[in-house]
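The other protein chains are all here in position, but one chain of the complex has been omitted.
Chain naming follows the written order as A, B and C, and within any one chain the residues start at number 1.
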Amino acid sequence: MSQTQTKKEYYQGVGQIKFEGTSSTNPFAFKHYNPEEQIGGKSMEELLRFAVSYWHTFTADGSDPFGKATMIRPYDRLSGMDLAKARVEAAFEFFDKLNVPYFCFHDFDIAPEGSTLAETNRNIDVIVSMMKEYMKTSKTKLLWNTANMFSHPRWIHGAATAPNADVYAYAAAKVKKGLEVGKELGAENYVFWGGREGYETLLNTDMGLELDNLARFFHMADSYAKEIGFDAQFLIEPKPKEPTKHQYDFDVATGLAFLQKYDLADRFKFNIEANHATLAGHTFEHELRVARVNGMLGSVDANQGDPLLGWDTDEFPTDLYSTTLAMYEILLNGGLGSGGLNFDAKVRRGSFEPEDLFYAHIAGMDSFAVGAKVAQRLIDDRVFENVIQDRYASYNEGIGKDIVSGQTDFHKLEAHAFTLTDIQNKSGRQEQLRHILNQYLLDVQRP
Amino acid sequence: MSQTQTKKEYYQGVGQIKFEGTSSTNPFAFKHYNPEEQIGGKSMEELLRFAVSYWHTFTADGSDPFGKATMIRPYDRLSGMDLAKARVEAAFEFFDKLNVPYFCFHDFDIAPEGSTLAETNRNIDVIVSMMKEYMKTSKTKLLWNTANMFSHPRWIHGAATAPNADVYAYAAAKVKKGLEVGKELGAENYVFWGGREGYETLLNTDMGLELDNLARFFHMADSYAKEIGFDAQFLIEPKPKEPTKHQYDFDVATGLAFLQKYDLADRFKFNIEANHATLAGHTFEHELRVARVNGMLGSVDANQGDPLLGWDTDEFPTDLYSTTLAMYEILLNGGLGSGGLNFDAKVRRGSFEPEDLFYAHIAGMDSFAVGAKVAQRLIDDRVFENVIQDRYASYNEGIGKDIVSGQTDFHKLEAHAFTLTDIQNKSGRQEQLRHILNQYLLDVQRP
Amino acid sequence: MSQTQTKKEYYQGVGQIKFEGTSSTNPFAFKHYNPEEQIGGKSMEELLRFAVSYWHTFTADGSDPFGKATMIRPYDRLSGMDLAKARVEAAFEFFDKLNVPYFCFHDFDIAPEGSTLAETNRNIDVIVSMMKEYMKTSKTKLLWNTANMFSHPRWIHGAATAPNADVYAYAAAKVKKGLEVGKELGAENYVFWGGREGYETLLNTDMGLELDNLARFFHMADSYAKEIGFDAQFLIEPKPKEPTKHQYDFDVATGLAFLQKYDLADRFKFNIEANHATLAGHTFEHELRVARVNGMLGSVDANQGDPLLGWDTDEFPTDLYSTTLAMYEILLNGGLGSGGLNFDAKVRRGSFEPEDLFYAHIAGMDSFAVGAKVAQRLIDDRVFENVIQDRYASYNEGIGKDIVSGQTDFHKLEAHAFTLTDIQNKSGRQEQLRHILNQYLLDVQRP
Partner (left out) sequence: MSQTQTKKEYYQGVGQIKFEGTSSTNPFAFKHYNPEEQIGGKSMEELLRFAVSYWHTFTADGSDPFGKATMIRPYDRLSGMDLAKARVEAAFEFFDKLNVPYFCFHDFDIAPEGSTLAETNRNIDVIVSMMKEYMKTSKTKLLWNTANMFSHPRWIHGAATAPNADVYAYAAAKVKKGLEVGKELGAENYVFWGGREGYETLLNTDMGLELDNLARFFHMADSYAKEIGFDAQFLIEPKPKEPTKHQYDFDVATGLAFLQKYDLADRFKFNIEANHATLAGHTFEHELRVARVNGMLGSVDANQGDPLLGWDTDEFPTDLYSTTLAMYEILLNGGLGSGGLNFDAKVRRGSFEPEDLFYAHIAGMDSFAVGAKVAQRLIDDRVFENVIQDRYASYNEGIGKDIVSGQTDFHKLEAHAFTLTDIQNKSGRQEQLRHILNQYLLDVQRP
């Protein structure tokens, strides 16, 4: 079946989304995201590497813990493999109209689970073949894939940390297949999100065994990827809680402790999600910074949370402070390497029309484009970098230089301290720095 | 000056606090804490290793961000070194009346800062000598000491992570002195709490340099301690925030990542505070468990927070669920080694009378005694351990045993998964386990 | 069809749950809840008025935002009205075995929605008739019913606060039917929980109109109830958020402001849920106290939240501090009148076996029985009441008496203030009071 023969338009009334600049009032146009525009020597498309999340955009139905599906989708009357195939068609039309370079999925998003593992794998194979065919003519590539090991009841107590060895084996089979799919579709990364890898209550939990098992699982995944020649970057995605009471990959630092302990730090980086950061009590930029200074910044799940709500709202990112400070870290990191900005974001349950999917992605892409432009100018003008250089200047000479170069000890430092009659600190100037950040933000439309 | 000659009674009207059992209505008596009573082969005194915090009990004045000092203390009219000396006298009277085996202090709690570092050190020396003299006849020993590197304005931007090398050197001098004091007084541990080791805003912060410097500082502290033959356990005390926006030692896992990265994990353990745990989004027992499974459980700051307040309320621990689950981890850890249960807890601003200090400590000590008794019975009866043994039984044979012993790979696991027609999980029984916990708690007074 | 003829046992292996006392180790027995035991002049059954929630216990399937149904239920293979009928049979068997005096439901829990409103109402009628028949021989009565106006997509933007007048009319039809059902089954209360009565974003919300419409709705509901002679107590159930970003009935005080403004305070009381209280930043007992001092304490949704999770976990209540302090307020309120303690609580997703439903309810009922016993003893002994009497004694005489009786003004008060040379406050004794609370709790098993 050729793609051109059967071409059906799913998102009727929406054409190609193009850059029209800030004076445009066309809701189906980018005001800031201009794929070819250069930022710091890269085109926006190369720098931002946007990806569409298959689950939120093509699979999710708007249900929530208190309510049923609300989403109106162009393939609503289909089911089973017919539905799965229609979603592929719709997805590539969506990618094309939005002009995004990447997409991401869980196995479970693209194909229905069968009554046996074998049937599930066959379903996946059918859809993967279809996607591969589409990808021959589409610009959109697979940023990463992953295995959904949290929705089916078998994962009720975890997958690679399950108290049940059968479940663990089943999880291995799922990830094995996922790695094969990733290789088949040329995925640039493979993500591990530990939805139920954690605990509900310590009273029935052997934390030590569970974490040891998780590490064994990752080592086996690494071995198998090597075996099949799949060299994608492995990514852990921290989240502190939800659906489990406590998830083992709480935040970047927790993930790092785990990877270091089990000799996995060379093989993994982090896929950092804004809303997961705030649920863990951190800013998005904090998590990016921690990953960056440890050389572990892999990819980003671009969304935002509601600071007054205690669950993962996965909103489309429109907070320009957040996109600016995130892009600041990403630019200082030299970009995201094989990673990208995946919109792990869902339209609100009340934004149930297909058009909202476009509005939301446009809002997100424009917001990151603004953030990238502002961040690059801040870097080019060394606004904060000069502040930092000046603030830490004492480490470039004298006792400070000795400290940094390891040429000192408590005796010498104490001797120095005794010579100090008055220690001069400098104001941190936080209020002024925020004001400057505002000025750079409001100036973004200045050519 | 001999202690006996000048003996003045500070806490008049309060005598020796003794164990009187659950039928006692004497507010100045223990109902559960019986120092000689055996729990799991140790006396309560040996197991619990209670310590009084010098700062909350002898130095704090009840002021808060919105209000002035309220505490009525028996040395209120004194100042300077006279005050410092009176506090030592009062402290040892308090330790004696309460019959606690340990105390803890910051340098700044025991002696006023002088106009120079040299004068400060001399002030410390005077008090340390006085304490050493008292300790000859007192049963109360020094659990740990530490350096206050957060109160004086010089620490405004941090100490061992300061952007100012002079401040860093000054911090080294303070810790050098602290290590000497610890050795002099026979401290069993030395604590590092990073009050302002963190950041207010990332906009002016070089996180990488600050963390590198912090690691260098710890290595130098280690070298100096070795040099002077001070073999106390080093302890890091995690806290996520307050006073700084973000503290580097966010929680146990974050501290562990840091120690591993900088090759310090063999030298340090953690001093875990209940209220710091909850501020980081964890239960107290979670932090203890994480430390335990990593062999890093050093000591405990015994208090509790208010789950609805977002700051460190440092309340005296009276929640029997918390004390039970904490003691459960401590008992499974084989006790606290050189650590102890330090009441890093303050009487409420409105509990301003000296008697409240006794009531509060009695409440805390009784609460941990109850917790210890309940936890030991739970362990003796293998209530939760049997649940766990049964829950993870599949790892003792077949494919599960292969997983744990590293005798498998994704091929074998997938092959096993294909053989599974139906995976049987077991109920986690959380509600029943909590009910049983209640039964054990309410049974504690049964002989 | 007579009940006795077709009697099928749904919860096989579970017999009548009886009181066996604290020495029992039978997991299917009450250790503390003894229906006939007297507390403050009422039997426990009369005082506690426990109710089973139909939705959590018979309808819910264990799905969560990240996972599918897990619950194993004895009617799992049925659907539609057959399922609805089987649930009624199971429910009354459950009520009987648990020996609870009340149950509660949403219309949607008991009967499936039809393709039209008329069909939905017919479905409801069938089940209501069946229930009425069962209630002739069962001791279990209907504490309250309510209308589910949050699950179906039509309620996406609210019901009685919807921006769509058709939706509003539909909501009126649902509540009209609900009032009729309540009358038919002899419900003692009717509950309004505003699941989606609130807003997602202020940007598209006319808060003034929505609240005015809500008040109109309540007045019409009142009129209709009067018209049909349904004199149940009307109850508003506060919750601050979830599923909506902001719910109008944030907490008791917010609800009170609304009721007062719209002249509805005489007709409504509050149905207070523990977990909703904590989500709003309050303790459970705070919300009960606020309702009590305003004469608005109507009924209770008995559950508990996880203080570290930001959503409504609806856990079975096992925290004995919470049950004690709740019962303290309820006892001082003279009981709950026509209200009761409804277990708006769900077994964890991992507690998926039918037995867990019994374990969980037993845990909850025992926990409230303990709480009631402890609270009654605290009241009998005037433990806290004497503290309060003493603490406020200055309002019984002199200037204090003038203040309370309205016999003073700023001139007289200032004149009094000028006479004060020293103001004597008393310690609040918080630590001691908590210790005493522990003692009363641990003494509960003393005869």
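The definition used in the following text is that a contact is a pair of C-beta atoms (placed from the backbone, for glycine too) under 8 Å apart; a residue touches a chain by one contact, two chains touch by 3 or more.
Note that this is a predicted model, so its numbers are computed, not measured.
Only one of the listed residues, B:R87, B:K141, B:R349 or B:R434, touches the absent chain: B:R349. Checked against the full complex, the candidates C:F150, C:F250, C:W311 or C:F368 give a single residue touching the omitted chain, namely C:F250. Remark: the omitted chain is touched by one listed residue; of C:E93, C:D109, C:E197 or C:E285 this is C:E285. Among A:K42, A:K132, A:H219 or A:R429, only A:R429 touches the chain that is left out of the view. Interface with the hidden chain, as seen from chain A, comprises residues 22, 27, 31, 278, 281-283, 307-308, 316, 318-321, 347-348, 350-353, 355-356, 359-360, 362-363, 366-367, 370, 425, 427-432, 434-435, 437-439, 441-446.
Along chain C, the points of touch with the absent chain fall at residues 117-118, 153-154, 156-157, 163-170, 172-173, 175-176, 200-209, 211-213, 216, 220-221, 223-224, 240-241, 246, 250-251, 253-254, 256-258, 260-261, 280-283, 285-286, 289-290, 293-294, 325, 384, 387-388, 391-392, 394-395, 398-400, 403-404, 406, 408-411, 413-414, 416-418, 420, 423-426, 428-430, 433-434, 437. Interface with the hidden chain, as seen from chain B, comprises residues 62, 64-70, 150-153, 155-157, 195-196, 200, 241-243, 245, 279, 306, 308-311, 348-350, 352.
We take it that only the chains that are shown with their structure count from here on.
Computed centre separation for the pair chain A/chain B is 37 angstrom, with centres defined by C-alpha atoms. Residues of chain C in contact with two or more other chains: 308, 348, 350, 352.
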